[in-house]
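Let me begin by presenting the structure, written as structure tokens, before commenting on it.
What you see is the complex with one protein chain gone and the rest in place.
Chain lettering (A, B and C) follows the sequence in which the chains are written, and residue indices restart at 1 in each chain.
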Amino acid sequence: MARHVFRCPLRWADMDAFGHVNNVAFLRYLEEARIDFMFRLAPGEGAASFTGGSVVARHEIDYLRPLVHRHEPVDVETWVTDISAASMTVRYEVKDPGTLYARAATVVVPYNLTTQRPRRITAEEKAFLEQFRDEGAVAA
Amino acid sequence: MARHVFRCPLRWADMDAFGHVNNVAFLRYLEEARIDFMFRLAPGEGAASFTGGSVVARHEIDYLRPLVHRHEPVDVETWVTDISAASMTVRYEVKDPGTLYARAATVVVPYNLTTQRPRRITAEEKAFLEQFRDEGAVAA
Amino acid sequence: MARHVFRCPLRWADMDAFGHVNNVAFLRYLEEARIDFMFRLAPGEGAASFTGGSVVARHEIDYLRPLVHRHEPVDVETWVTDISAASMTVRYEVKDPGTLYARAATVVVPYNLTTQRPRRITAEEKAFLEQFRDEGAVAA
Partner (left out) sequence: MARHVFRCPLRWADMDAFGHVNNVAFLRYLEEARIDFMFRLAPGEGAASFTGGSVVARHEIDYLRPLVHRHEPVDVETWVTDISAASMTVRYEVKDPGTLYARAATVVVPYNLTTQRPRRITAEEKAFLEQFRDEGAVAA
């Protein structure tokens, strides 16, 4: 039931000519959070784990409040829902304490880079994901 | 009932370490198509038009096929649905003839950069958008 | 003695919060011009040509005038100097007719991605480069 929190550093150039963090930069923050979660935190950093490849099948993101560059990182809270045989949904909130900037979800498909084909989630990966599963939160 | 086609140039660095155009780069392509549509094509490039500011409230994108860098642009076909008083949905297909790479939608809210507040769609903007309205296509 | 002209498309997000094309985006334009020159124009797009890999050993760039996003591409004029056994210098001017935005130079080293080591310029590559050699221009 835990959530993973990635402290995501901003870059000054993430802002666009309107002086806000550009909407596309948020997707980069999600990628960084996902990589921290699936590549660093997940067990078995090898060809047989997520590090060996995964593909984004879908993104959804709602922008709730503008974000401006500052020197402190922003929190990307991450958890998992809809774990199936060959896909899962990573859910995120980009936020500071008390302020929610964006809410998002990514459907991720594990991928075998060698065969260039999707592959099934392993038992070891599933056990890892279950620790961060939180289906109820979706309704919130 | 027309659709706008933006011939979107790729950049070599849009590819990531997996050798495919990175999923985040697709959102950049959507932005370029939207800017071509709303800033260049839309009438009255002035403070009173979309050029004066607009905000992305939501993105949805489905990735259907991997895209690899090449010297030729990729087509981003663009049309509009759900035009309301103060928002609209821009829909896209990123494709080559016969090949669909991604399907996406963006909820756009016109924005007054001076007052930093959302504003209503003007009659002139609405008339422009109606030319590219295609509600039926969503069901496809 | 010819120079290669790459018509480089800008992206709206190349601008930063100061409302100008960010200095780092210019390096991206140079990369695009170099790739057009060395990957598309150079003969023999195969493992034995530049496409098989090359490394940037050094950049120098002087910024002369600010550039603002517009829908038309900017010209990146490209030529070659200092061709040696295992390196060459690509020189550039980023400009519109009558306006020079930046002048730059990149030392490029052909690279064998398989062995992960620099390699010598082939006779075929050298013959290609000689067509775009223009040592005198450097003094200008």
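Couple of notes before you dig in:
Assume contacts are C-beta pairs under 8 Å (C-beta built on N, C-alpha and C of every residue); 3 or more make two chains touch, one makes a residue touch a chain.
This one's a predicted model, so the numbers in the text were calculated from it and none came from an experiment.
Seen across the whole complex, the unshown chain contacts subunit C at 18, 23-24, 27-28, 31, 53, 55-63, 66, 113.
Residue positions on subunit B in contact with the hidden chain: 12-13, 15-17, 19, 22, 24, 69, in rising order. Touching residues on subunit A toward the chain that is not drawn are 9, 11-13, 28, 31-32, 35-36, 39-40, 71.
Here is the rule we use: only the chains that are shown with their structure count from here on.
Distance from the centre of subunit C peaks at A, each centre being the average of the chain's Cα atoms. Superposition of subunit A on subunit C using C-alpha atoms only gives a rotation of 180 degrees, nearest 5. Work out the mean CA point of subunit A and of subunit B, and you get 24 Å between them. Centre-to-centre separation of subunit B and subunit C, using mean CA positions: 30 Å. The set of subunit C residues touching two or more other chains comprises 12-13.
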